[in-house]
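Removed from the display is one protein chain of the complex; every other protein chain stays in position.
Right after this comes chain A.
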Amino acid sequence: MTTTAVPDLHLRDSRTMLRRNLLHARRYPSMTLQVALIPVFLLLLFVYVFGSALGAGIGQGGDRTAYLAYLVPGILLMTAGAGSIPTAVAVCTDMTEGIVARFRTMAISRASILVGHVVGSVIQTVVNLVLVTAVALAIGFRPNANPLEWLAACGLLLLFVLGLTWLAVALGLISKTPEGASNAPLPISFLLPFVSSTFVPVDSMPSWIRWFAEYQPFTAVIETVRGLLTGTGIGHNGWLAVAWSLAIVILGFVWSLRLFDRDTH
């Protein structure tokens, strides 16, 4: 046991923690499912109920199909944002119960506790993204991306999801109760996805909010994914999206580790 090499130990313990988190998700799928259902509901609502009017408003082809093509990237990002809620709740629940205190007194890789949460959450969010994409394809979303563009879009989404997940872990760590933890990610699960180019182009917004909506991370990633999948212009949003994603990954990671190491060895 003491002869296990250090990288081996991290990998092995992280795998154990990941198994534990996936077991939780399998036993209690309601929250994860709920998180996937809200974006699907919004997708159907905005396409079938508001789709004609909004389609005309965005001024491209003007119909419902055109609006579907416009909407899907934003809905994918909304799915990514919503995934932060179960992550923060799971981390907070862990911290408020005794089990993490037990882990801290064991000769295991400390990082594995958080890594297990992060990898588990990223996997669940990716599953949700696949689910939402499948629904979009089923109701007539027809991207014109080539394999390379698909790969780039998936890569960017994955990087962004990784960042949001680390951020959600930090939010779970600063929350005192699981109830608090379910509200803490509100900015990334609700606010930022709405005040972005998810539903309407930022040009159509009043100027006081446009500058914010235009440069905030969700818009940059949405515009890039939209461009990659449906061929709209990407412009400066490409590098902005990558820069934002990396910044969020680093911020979430460093913040989480600092919170986790408070007052311990």
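Please note the rule applied: a residue touches a chain if its C-beta (ideal position, glycine included) is under 8 Å from a C-beta of that chain, and two chains touch if they have at least 3 such contacts; residues count from 1.
Criterion: contacts and distances are computed from a predicted model.
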Checklist outcome for this item: Given "Carbamoyl phosphate synthase small chain", "Protein kinase", "NADH-quinone oxidoreductase subunit C" or "ATP-binding cassette domain-containing protein", the protein name in the UniProt record of the chain not shown would be "ATP-binding cassette domain-containing protein"
Checklist entry - Of A:98, A:206 or A:233, which residue touches the hidden chain? => result A:98
Item to check | Touch residues of chain A, complete complex, unshown partner | outcome: 1-2, 4, 12-13, 16, 19-20, 23-24, 27-28, 97-99, 101-108, 263-265
